[in-house]
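Excluded from the complex is one protein chain; the other protein chains are retained at their positions.
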Amino acid sequence: MSAPESSYFESARGVRTLWLGILAGPLLWFLNQQVNYLLVRWACSSGHVIVLHAVAATCLVGALLAGKLALGNRRRLEETEGAESLQQERARFMVVLGICSSFLFALVIIAQGIPNFILNPCGK
Amino acid sequence: MISRNMDVSGLPDHAFSHHSLTWWGVLGFIVVESTFFGVLVATYLYGIGRAAEWPPAGVAPPTLLWGTLNAGIMVLSCWPNLRYKRAAERMDGPACRRWLLVAVGFGAAFLAIRALEITALDIRWDDHFYGSIVWAILGFHTLHIVADFTECVVLAFIAWTKPLSPHHFADFSDDAVYWYFVIAMWLPLYGLIYLVPRAL
Partner (left out) sequence: MNPEGPRSAAVLPTAGPRAADARASHHDLDRVWSPPEGLYGWLTTTSHTQIGRRFIVTAFIFFLLGGILAALMRLQLSHAESGFLSPDRYNQIFTMHGVTMMFLFAVPIMEGFGIYLIPLMVGTRNLAFPRLNSFGYFTYLIGGILLYAALLLDIGPDAGWFAYLPLAGPEFSPGHRMDFYAEIITFLEISALVGAVEIIVTVFKLRAPGMTLNRMPLFVWALLVTSFMIVFAMPSVEMASAYLILERLAGTHFFDPAAGGDPMLWQHAFWFFGHPEVYIIFIPATGMVASIVVTFSQRQMFGYPAVILALITTGFVGFGLWVHHMFATGLPSLGMSFFAAASMMIAIPSGIQVFCWIATLWTGRPRLRVPLWFVLGFVFLFVMGGLTGVMLGAVPFNLQVHDTYFVVAHFHYVLIGGAVFPLFGGFYYWFPKMTGRMLNERLGLWNFWLMFIGFNVTFFPMHELGFRGMPRRVYTYLESTGWEPLNLLASCGAAVLAVGVLLFVINVLWSRARGQAAGDNPWGADTLEWTTTSPPPNYNFHFQPVVTDRYPGWTRGPDSPVVVGLKDDAHEVLVTTTLDAVPDHRTTFPPHSIWPFLTAVAVAVIFFGLIFTPWAIPAGAVLAMAMLILWFWPKHHVLHRGHEEDAP
């Protein structure tokens, strides 16, 4: 119970990383979609279509980083020894959610980026 | 037999900040109202995106004086607000009574300046889209000032006329959180209404 690793996931910092792992992926996906949707008119009229790809790439990197954070938390959990406390059990659950959500949304950002290359984004 | 029952009679019967239910309730309504403001901001930006000229030809952006003054006073009021919140959390009755009066004073100042701000507008809500959205944003934010001003007046009245319990202090502390929200909302709105049209 008193192992430093178990209290990490009760500390403000530990809890923040757990939530970041879960929520960053979907939030970045949403950001990617909204920003690109706002920019598409301007990008087409000014010819800077590359900006749309840049937004998608940035969000993708962000989602992957969130996944890396969640994986790091998993390693931290595995290093603790002995019986699992209530808090660790809960942290493990949040870590699993975080890993899955980050990589799922990274995939979705890629999937949504593909049409930008194949289709002419500016055609009506 | 020793049962694993939990005896909670020793736990405190009140709490501040994110421990308390009311704090979470206030936070919930802050999120809801932020979303309202978000829709207003999105509407304003949508208008810019569609318009050839923003503001429309022949209309000047609102004069800077009153809006800027209000923004300045609001930023200044963060300090008494912080003192008010801290006084509430250490359950210091006399200090809370004083700071509540200060809060009421600031609320009255916000409202007075807002009245000047609105009368200084040279557009009407039924002139054009631009007029409609500027009035909507100002009106909706004013509604928040009125609501929290009223709450402060009532709390001040209670504080000066009744014996204070820990629950009152928790309410004062949450009231201070709500003031922060009303102030924090004005800064982006101020930027949107006063600065963005000048930068375009």
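Note that the chains take the letters A and B in the order they are written out, and that residue 1 is the start of every chain.
The rule we apply is simple: a contact is a pair of C-beta atoms (placed from the backbone, for glycine too) under 8 Å apart; a residue touches a chain by one contact, two chains touch by 3 or more.
Source: prediction; values computed, not measured.
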Touching residue (missing chain; options B:His19, B:Arg90 or B:Arg198): B:His19
Interface with the undisplayed chain - residues on chain B: 1-15, 18-22, 24-26, 28-29, 31-33, 35-36, 38-40, 43, 46-47, 50-51, 56, 125-133, 135-136, 147-148, 150-151, 154, 158, 162, 165, 167-168, 171, 174-175, 178
Chain not shown, touching residues in chain A: 10-12, 14-16, 19, 22, 26-27, 29-30, 33-34, 36-37, 40-41, 44, 52, 86-87, 89-90, 92-94, 96-97, 100-101, 104-105, 108, 111-112, 115-116, 119, 121-124
